[in-house]
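All protein chains but one are shown at their positions in the complex.
Moving on to subunit A:
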Amino acid sequence: MASQTEDSIATLLGETSVLVPAGRSAERIADLSWWLFGSATLIWFVVLGLSVYAAYVRPGAHDVARVRLMIVGGGAVLPTILLGGVLAYSLWLMPQVKPPIPEGAVEIEVEGLRWWWRVRYASEEGGATEVANELALPVGRPAVLRLTSPDVIHSFWVPALAGKTDMIPGRETIIVLEPTRTGVFRGACAEYCGTSHALMNFAVLVLEPDAYEGWLARQGAPAQEPEGPLEARGAAVFREYGCGACHAIRGTQANGVVGPDLTHVGSRRTLGAGALPNTPEDYVDWIARTHEVKPDANMPPFGMLPDDDLAALAAYLDGLT
């Protein structure tokens, strides 16, 4: 797809600013932030002005009793009032920033692994739709994300939507997201989790409710059949090299659970949790030079594959939209 080759990874992963929020929690925090930045700037200038005055401009000759009053006022009373105020404001925000689980929320399980994200949408029939390194949310409706990790501590962070929540082995943590506008928003692992911590990103697609339902239905469907001979050969390569031991492609015999589900990998915005854009060449890069792209990743590199096998495999996977 031509449009994808032109986009950088940063564009594909989406907006990432704390101060340009797109979720209820992040909006409240951004409000708080502006108040904090404004008052901190003011206080800094006052204190520094006073220090420079005391040291360089008009040193000396001030009355001790009045100066003691300044210590009590400026050092203790005023800070107590200001800090009390800002603390009260932030505590009042807490129920909005970390709300209790709302009724009728979308339920999603997210697992952080070294160095990618497994995402499961519970379906009404009881099963689950599994995707990886990407999740979609309907705008205006809360979503509850149940966060776990089977290996090391990670932290789930989508700056435009909310603050971060750690994913800790042996526990389940919860974050509630409520997007307020549509768009693509970058997510990242915020807790240092080993060699390729920097390459553990994801995209959040905030969609209109209809589009969201459509997305979920497409992701829940089995993989499409290979289109042409090249893709069919790629499917055979996938089988022969045992890729299915780790990866699942629903609708085929590949049912591995170690690595990301690849049923619709071709529809994803990036490869390798934001390590590469998603073009056929990128598949070749990823499969043949995995550890150059993402050091210490669990997937072994398949650089020994003949070039045309690699090309076929890439075409097949790219076609799994």
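Just so it is clear, a contact is a pair of C-beta atoms (placed from the backbone, for glycine too) under 8 Å apart; a residue touches a chain by one contact, two chains touch by 3 or more; residues count from 1.
Here is the rule we use: contacts and distances are computed from a predicted model.
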item: Options "Ring-1,2-phenylacetyl-CoA epoxidase subunit PaaA", "Potassium-transporting ATPase ATP-binding subunit", "cytochrome-c oxidase" or "Chemotaxis protein CheA": UniProt name of the undisplayed chain; value: "cytochrome-c oxidase"
item: Hidden-chain contact residue, picked from the options A:Ala105, A:Ala122 or A:Ile168; value: A:Ile168
item: Selected residue (touches chain absent from view) among A:Leu50, A:Ala217, A:Ala245 or A:Val258; value: A:Leu50
item: Those residues of subunit A which, in the complete complex, touch the missing chain; value: 8-11, 16-19, 26, 28-29, 32-33, 36, 40, 43-44, 47-48, 50-52, 54-56, 59-64, 67-68, 70-71, 74-76, 79-80, 83, 86-87, 90-91, 93-95, 97-98, 114, 151-153, 155, 157, 159, 162-166, 168-171, 173-174, 186, 188-198, 274, 295-296
